[in-house]
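One chain of protein is taken out of this complex; the other chains stay put.
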Amino acid sequence: MSFVEVSVELGCAELRLSRGKVNAINEEVVDQLHAEFEGLRGDESVRAVTLTGTGAFFSFGFDIPWFYEFAREDFTRYLTKFAELINYIFMYPKPVIAAVNGHAIAGGCMLASACDHRVMVTGKAKISLNEITFGATVFQGATEQMRYWVGSAMTQEMLFSGAMYSAEQAEQFGLIQQAVNPEELKATVSQTVDRFARLEQPAFASLKKLLREPVVEGAARKEADAIEEFVNIWYSDGVRENLRKIEIRD
Amino acid sequence: MSFVEVSVELGCAELRLSRGKVNAINEEVVDQLHAEFEGLRGDESVRAVTLTGTGAFFSFGFDIPWFYEFAREDFTRYLTKFAELINYIFMYPKPVIAAVNGHAIAGGCMLASACDHRVMVTGKAKISLNEITFGATVFQGATEQMRYWVGSAMTQEMLFSGAMYSAEQAEQFGLIQQAVNPEELKATVSQTVDRFARLEQPAFASLKKLLREPVVEGAARKEADAIEEFVNIWYSDGVRENLRKIEIRD
Partner (left out) sequence: MSFVEVSVELGCAELRLSRGKVNAINEEVVDQLHAEFEGLRGDESVRAVTLTGTGAFFSFGFDIPWFYEFAREDFTRYLTKFAELINYIFMYPKPVIAAVNGHAIAGGCMLASACDHRVMVTGKAKISLNEITFGATVFQGATEQMRYWVGSAMTQEMLFSGAMYSAEQAEQFGLIQQAVNPEELKATVSQTVDRFARLEQPAFASLKKLLREPVVEGAARKEADAIEEFVNIWYSDGVRENLRKIEIRD
């Protein structure tokens, strides 16, 4: 079953998350996203990629009920894949634009932050790294990627507060590059993608590597330990109890 | 003799610097602060720590007249301890809130910056890394911690100018999180501590480690060399002459 809808138009590919009402991320979503990005990587006719969601959600994050019965080893494997995916996107040699059509929470926020540019709808949609509100932690890579966009102090503020930010608020502190009315999302994303797609590809890929590789390499040295701690906290009694109460209706 | 007053109320500990009029830091202050933090570390009933001063000073920094007769080896030992203390606080697994009740200068500013959040009084109180004004330098750890809060360019501005900032100014550029009237300090700190104390402890500790460990580890590789240079400059003729003129009345 496919949870990532792919379309290509005028040299720009769109990957659309489509899994239930909230586009919750499970291992299949990660595998499929990785495969789709990989498939487009060598296609010279594709000059930019858009990542978006369906409905009122970009992505609500991990599909917590789906993972609830996972054994630790299986969940560790999943987390490792997810951490690799956000690094993979962050280092992708082509431009990747997030069209944040709705809520981008926790793992959903991390997916959006791995992109080069975020256009987000104003209104009810929120973006947040809210892990602390249910007692969970994050990855080293996700921490470093957020630091890249908003600096250390604001990354701390996001992680310690778990606050939900509107597009306007997130634009204010640099996480969102363009906050637009929902009816303007498509046109704005189209213009932005077009601007990125016109860039000379080898130069773009080289500049992106200069900007990003030090960030990713620093995080990579610590990621295995960070994932082990993530799992220990996730399987602690208190967090298990919090997770049990989380329902994703789809 | 105790220079750190400790009180615990409703799961929140307060460490209050109390040494003369300006809470100048000497080796005993460092040893006592370290011991008090260490004592609270394993106490599960303590969910947050406040660090504050007495009177018109948070801390004026190192007790320069007290150190004036120190031999280089002894001063090096002290500096190493101090550099370790600010890293220790910066990495402390529980929330540490600075209630900046008055001036926080040089080493006093470093102590405040090692905390997770600073509430500072408006009015005459100033915060500053003014070492350059008497010809001294700082540590690698203190440099990296300041970079964490305000970025590289503003850290340079602070260090090269040695400027004294009001709470409002420091809030503007991100060193202070909350600037409040002196009469509101206690209530504001109490609310902030309460907010931090409610966070799920393992998640908080993990997030703090993700945010801080790369900062501390980068600095640690250079700290011994930085301290050696600090000492060489401190014992140069010109700086000795500057230091001799500094009096701390208490």
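Going by the order they are written in, the chains are A and B; count residues from 1 in each one.
We adopt the following convention: contacts are C-beta pairs under 8 Å (C-beta built on N, C-alpha and C of every residue); 3 or more make two chains touch, one makes a residue touch a chain.
Please read all numbers here as calculations on a predicted model, not as lab measurements.
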Check each of A:10, A:187, A:211 or A:224 against the chain that is not shown and name the one that touches it.
A:211
Among B:127, B:159, B:193 or B:243, residue touching the chain not depicted
B:159
Which listed residue, B:11, B:182 or B:218, touches the chain dropped from view?
B:218
Could you please point out the subunit A residues that touch the chain left off the display?
116, 147-151, 174, 196, 199-200, 202-204, 206-207, 209-211, 213-215
Could you please point out the subunit B residues that touch the chain left off the display?
131-132, 135-140, 143-144, 151-153, 155-156, 159-160, 218, 222, 226, 229-230, 233, 236, 238-239
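Definition applied: only the chains that are shown with their structure count from here on.
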Approximately how many whole Å separate the CA-defined centres of subunit A and subunit B?
36
